[in-house]
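Heads up, one of the protein chains got dropped from this complex, but the rest are sitting where they should.
Let's look at chain A:
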Amino acid sequence: MSLFDHVLSLGDNALILGQQLSALTGHGPVLEEDIATANIALDLVGEARLWLSLAGEIEGAGRSEDDLAFLRDEIDFRNVLLVEQPNGDFADTMARQFLFDAWHEALLAALCASADPRIAGIAGKCRKEALYHLSHSAGWVIRLGDGTAFSHDRMQQAVRNLWPYTGELFEADAGGTALIGANAGDIRPLWRQRVADTLARAALEVPADRWMQGGGRRGIHSEHMGRLLAEMQHIPRSHPGARW
């Protein structure tokens, strides 16, 4: 993976998850969660803008954040499959968010030490937000896991269903991760510890590692991705060259 692809991947993860959460605005289980969800979506879209702008700068072909978000085809998106999994119900949304946040915060923390000051700067800013996201989603994993019998089963099933998408977070990159200054594999123990601790407090089992899904970072996505991009991209693509 080139530096451009690495930075694109950071931007695409934030963009796709932000897009997914933004679809939930106004439909949450309680008003406070509508506000939280919109706020987290806003943080992620903000993060995506920073990474995609930097990716455009690194590429040097004059592509803006919007060109990269709205005018790329699915095969050129570098996000992990986890973030494109459907919103489902509140347990599915929160399980996805927690598994992501526990990794995202650790990755950003590692990137704060990047030799590239642009990367370290963005990581430093976004890590503060990611800490809040993690505290919020872990809180819900615990509340639902340790709530009623129904919520426990829903959360356990959601974690099980999403587990096969967690392996991709730690795939070693051909071409080296030294480019951005964080090694995906080094983050794994911290992520694993966070997940084990939170699931234990939630009275939930950590699923067994079996076959892990992958491909998102190489542009091979799930069936959900095409519709997500169609919705997100259709206006800019319907009005080529228009400014908004």
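Just so it is clear, a residue touches a chain if its C-beta (ideal position, glycine included) is under 8 Å from a C-beta of that chain, and two chains touch if they have at least 3 such contacts; residues count from 1.
Just so we're on the same page, contacts and distances are computed from a predicted model.
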| item | value |
| --- | --- |
| Hidden chain of the complex, named as in its UniProt record, picked from "CoA activase", "Glycine--tRNA ligase beta subunit", "Phosphate-specific transport system accessory protein PhoU" or "1,2-phenylacetyl-CoA epoxidase subunit A" | "1,2-phenylacetyl-CoA epoxidase subunit A" |
| Contact with the hidden chain (one of A:45, A:112, A:190 or A:212) | A:45 |
| For chain A, residues in touch with the removed chain | 15, 19, 22-23, 25-35, 38-39, 41-42, 45-46, 48-49, 52, 65-66, 69-70, 89-90, 142-144, 146-148, 150-151, 154, 231-232, 234-236, 239, 241-244 |
